[in-house]
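Yeah, one chain of the complex is gone here, protein chain that is, but the others are all in their spots.
Every chain is named by a letter (A and B) in the order it is written, and numbering of its residues begins at 1.
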Amino acid sequence: MTRSLGVCYYPEHWPETQWPEDAARMAASGLTWVRIGEFAWSRLEPAPGKLDFDWLDRAIDVLGRAGLKVVLGTPTATPPRWMLDRHPDMLAVDAAGRPRKFGSRRHYCFSHRGYLAECKRIVALLAERYGANPHVAAWQTDNEYGCHDTILSYSDAARAAFRDWLAQRYQSPDALNRAWGNVFWSMEYSGFDQIDLPNLTVTEANPAHVMDFRRFASDQVVAFNRAQVDILRRYTRAPVAHNYMGRITEFDHYAVGADLDIASWDSYPIGFLSDRLEATDAHKADFLRQGDPDFQAFHHDLYRAVGRGRWWVMEQQPGPVNWAPYNPAPLPGMVRLWTWEAFAHGAEAVLYFRWRQAPFGQEQMHAGLLRPDSEPAPGLAEVETVARELADAPMAQAAPADVALVFDYASAWAWDTQPQGADFDYFRLCFAWYRALRRMGLNIDIISPDTDDLSQWKLVLAPGLFTLPDTLRAALPSCSGAVVFGPRANSRRPDFSIPPDLGPSLPGLDARVARVESLPPGSALPLANGGQFVHWAEELEGKAVVVLLREDNRAAMVRAGGLYYLGGWPSDATLFSILSDLCAAQGIATRDLPSALRTRSDGKSRFWFNHGASALEWEGLHLPPASMLRVPA
Amino acid sequence: MTRSLGVCYYPEHWPETQWPEDAARMAASGLTWVRIGEFAWSRLEPAPGKLDFDWLDRAIDVLGRAGLKVVLGTPTATPPRWMLDRHPDMLAVDAAGRPRKFGSRRHYCFSHRGYLAECKRIVALLAERYGANPHVAAWQTDNEYGCHDTILSYSDAARAAFRDWLAQRYQSPDALNRAWGNVFWSMEYSGFDQIDLPNLTVTEANPAHVMDFRRFASDQVVAFNRAQVDILRRYTRAPVAHNYMGRITEFDHYAVGADLDIASWDSYPIGFLSDRLEATDAHKADFLRQGDPDFQAFHHDLYRAVGRGRWWVMEQQPGPVNWAPYNPAPLPGMVRLWTWEAFAHGAEAVLYFRWRQAPFGQEQMHAGLLRPDSEPAPGLAEVETVARELADAPMAQAAPADVALVFDYASAWAWDTQPQGADFDYFRLCFAWYRALRRMGLNIDIISPDTDDLSQWKLVLAPGLFTLPDTLRAALPSCSGAVVFGPRANSRRPDFSIPPDLGPSLPGLDARVARVESLPPGSALPLANGGQFVHWAEELEGKAVVVLLREDNRAAMVRAGGLYYLGGWPSDATLFSILSDLCAAQGIATRDLPSALRTRSDGKSRFWFNHGASALEWEGLHLPPASMLRVPA
Partner (left out) sequence: MTRSLGVCYYPEHWPETQWPEDAARMAASGLTWVRIGEFAWSRLEPAPGKLDFDWLDRAIDVLGRAGLKVVLGTPTATPPRWMLDRHPDMLAVDAAGRPRKFGSRRHYCFSHRGYLAECKRIVALLAERYGANPHVAAWQTDNEYGCHDTILSYSDAARAAFRDWLAQRYQSPDALNRAWGNVFWSMEYSGFDQIDLPNLTVTEANPAHVMDFRRFASDQVVAFNRAQVDILRRYTRAPVAHNYMGRITEFDHYAVGADLDIASWDSYPIGFLSDRLEATDAHKADFLRQGDPDFQAFHHDLYRAVGRGRWWVMEQQPGPVNWAPYNPAPLPGMVRLWTWEAFAHGAEAVLYFRWRQAPFGQEQMHAGLLRPDSEPAPGLAEVETVARELADAPMAQAAPADVALVFDYASAWAWDTQPQGADFDYFRLCFAWYRALRRMGLNIDIISPDTDDLSQWKLVLAPGLFTLPDTLRAALPSCSGAVVFGPRANSRRPDFSIPPDLGPSLPGLDARVARVESLPPGSALPLANGGQFVHWAEELEGKAVVVLLREDNRAAMVRAGGLYYLGGWPSDATLFSILSDLCAAQGIATRDLPSALRTRSDGKSRFWFNHGASALEWEGLHLPPASMLRVPA
């Protein structure tokens, strides 16, 4: 596997006379890839049917001749203003019932058929023209599905499509009524056309209703993406990617990924720390200019699964951004660190966003590798360093992990639908488990809930997996080590009803969840060993072997052979202790790393990452602040 | 008076084959009452005019033959989906102008005439069929008026009805303009059809306008309920109840109650602690799994007044619920404690919600007496204990109180309309006074502001009573002890104008409120005796005898004979001191109980309730955690 660098570029933003110099500088900086075109619809088709691809021909030619490989994006994330005249009802509608207006981006409803047809048309035109272009070495569909809360639309188009989807799924209103339990509160329907979207109800809508809406919304994204991929495949053999955004869980990334060749994502460590991470103020202050030490790694491991091994960072933060509540500048060294961390986790390519900071538009405060005056921004020198380091030292192909963590989008929707505690969230739960493993210094694989073979891992963790898919259930025996299910795992059947045996209904494990409780911040349920559950605790019944007790002598964790069930949400310290013991039992060697230090091995090398603002000494190594050190594994 | 137990049951949720066993288990558990039917409209009338009452016949028969008495609910809280096709404009509209959609419950506007007619139709059908049924021993109208913020609707139907209501009240626009002071800001109307609902105004609407809207909204509920009661009376002699929800103040419960035989309410101590109580984090942590020690008692005493002596708990929390921000499980013992507390306060019956936890629908996380797998939930054993204890030891008929607290819904609306301090609330004020009295170990009566005889109490308290009704004014001499009015009492005339003498305008009391101020959290106004006012302080004038001074030597409390006026919102400690002194002056013996310990006497027995998670020793008694102890009075 080659590891390469690249950059996002918008030739339409700059005078054509500047393109050759830009291309030459990119190449000279050690960049290989250049992504273009994904927001350029208004320049490709300035008026309906009036096409102007010449400039793109020339841009690709200039870039290609400089030795760069082009990733060409389909421009469907930014329909031009004239599209709205043709399809006035194409706008997504928010949960309050308001159309989301033109004037930024992603202002379309995934369920609008007219807009879908327009997307197919423009993708076909692009694919036909550039599918065989030797410089176009990869494609990207749309951009950042789900960014700005754009998956859930409450439009007329969405309602109509949802009714169709339900009719397909349930065939009869009676079947739907039974599945949803609509006898409750007289919510029964006599026809699919009576069913509305589950927003603006007086109190919460039926969770089964909400959950089907969430499934539907995800399916619409998958279908939208597939329509583009299907067209691209007809004209090109280049790999097709989508680039996902961090901590977006409103659609099933695996399902979209199944139609792609490459998964990519957008890594904005400092923006994410400020914008989308639950953490203490102290933690956020410690990592103010570095980002969280585990957040990117989680996504790296996630997209390795989504891309079935092939994954990129399509947009890597190179400096301060514009969109988070606060936007500090990265510490010197972090751009290099982030890039190497992606490679250590298996990225094929890391592209920076963007080449030159634009002096206009919504992202004018978003740093690039160049400043608006074309001078190098501080990140560029770090990129050049990485390019040299990469050239000097190839990496191993594979990076084996002993531990796998199941991450499931449907569970995220289920927790959203029924959090039961005001601040509960599935991502937050999984991320806490992931962080505990990272603190142990382990390589981790994130895996889909549809994984059908667990034989390669010694320890498989599945906290919060609301409904256990048949595939994973069938795969359980394939794991020779331990499989640990966590709180709320398999607590619902696919129709969102409580299982007759109350769950978790795990094969061979005699354990039932007799009762659950959610706890506010500051409250905890003590365990017998000094640990504690926070947020969530379950009362377990059954004859399974108890491996951990609550202080009230109820079971906290039980097992049957290698199958474990943990009936609560452990505090971070308790979780570390529990998972450490499980690792030890499986013969997995662990560390106890300081919060700023992280590591990953590719089998040949061990990479050490000091995310801290201070130097660290560890295992005889000296790690300067914000640094990566690579040693033989 | 008999004291009995019961349960809420939904035969339509379960296979008919299960009904006999359920009924037998209820009876065997010591339950007498079973409430059914209140959400079953879609099963009673699956399509417009297509009636199916047979299953209900059979359910009543099964339950009745098991020895249970049925409370039959009218199903008007959950109109079926087809109702919306017949009356598309029946939906309530929220303050932002958005219709509140179908998909949960209570999605109707009280002012919609078409829906009212449908309600009358279904109630008449039910009453005709079951009015003389020997097993149907009580009726319930609708369910939880006001739950989910459903009293105030800003629909077209509400606007039209409000205009009619105003035309009735004022007869001419000029009279309304004068009453409201519409000359202010040129708000004068020349016709009733010019008057809109007071939402979405640029800044606050005229408080007189808002207050009339609040009165109107309450009247609509009273009329809606009365329409049902009037029909039921034609067909049945069984008592009619409505069950109210905790801390709902948007309509006048006394006025609804005047048409009922029994008031009942829904007691969810742990849900309320999390969801609708102002308290410190420490207090909430102390009572996390017990609920607040005074919140239920307040409502017990309130509904005793609303029901003119006859009141029930129609829904008693038996375990964790689903709807609060956080939902912990009750400590062992609390279900028994809560039940006994209701009886000690005079409840005729306590019904638990619900029999079996439903595996589907919005309340699938709401515990019942049985788990979804039909095994007993922890609460059931405590219910059985209470049933045995009740059988062993009957209670006294009456429970005299020396102290009465006036609670007035119109004052709640007035405080909402014009809080003057951002976090001020009438319930909060009254509850602070109530808690102080409870801490003294007193029996308390809550009374309506229309009480016409005060002779039975030694001390009557009326904090925050915005407008003193003529009836209560006339009754003041009937009190041989003391009557204490508190901050803002009688500060407005019925038209919401400031009285010409500035208030409180109490007979024989020469005191005027010269100026008031509201204070933010953390600020206080010191009193001369070391106490303090918080939230609110008034500068009093006049020649009334000063019984308490502020540190600035202004009067804090004044009196004329047994009539007192307290010009501020005392801190909890100050309030306890003031009310203790008043009790002592009236010869009322008081205690100073720890925060977890509460008591009530029925004249024959004294009941001690330890709401704490730790054991207590008190007056020679040992009270285990979460326990009730009954001793001779």
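One rule holds in what follows: a residue touches a chain if its C-beta (ideal position, glycine included) is under 8 Å from a C-beta of that chain, and two chains touch if they have at least 3 such contacts.
Model, not experiment: these values are computed from the prediction.
> In the full complex, which of A:308, A:371, A:591 or A:630 touches the chain missing from this view?
Answering carefully, the residue with contact to the hidden chain is A:371.
> With respect to the chain omitted from the figure, which of B:11, B:37, B:146 or B:198 is a touching residue?
Considering all chains, including the one not shown, the answer is B:198.
> Residue by residue, what part of chain B touches the chain that was omitted?
Per the touch rule, chain B residues meeting the hidden chain are 96-97, 180-190, 194, 196, 198-209, 418, 420-422, 495-502, 512, 514-520, 522-523, 539.
> Contact with the hidden chain only, please: which chain A residues?
Where chain A meets the chain not shown: residues 12-13, 39-43, 46-47, 75, 78-82, 85, 92, 96, 98-107, 147-148, 150, 274, 281, 284-285, 288, 319-320, 322-323, 325-329, 357-365, 367, 371-373, 375, 377-378.
In this text, only the chains that are shown with their structure count from here on.
> Could you tell me the distance, in whole angstrom, between the mean C-alpha positions of chain A and chain B?
Taking the mean C-alpha position of each chain, the two centres sit 47 Å apart.
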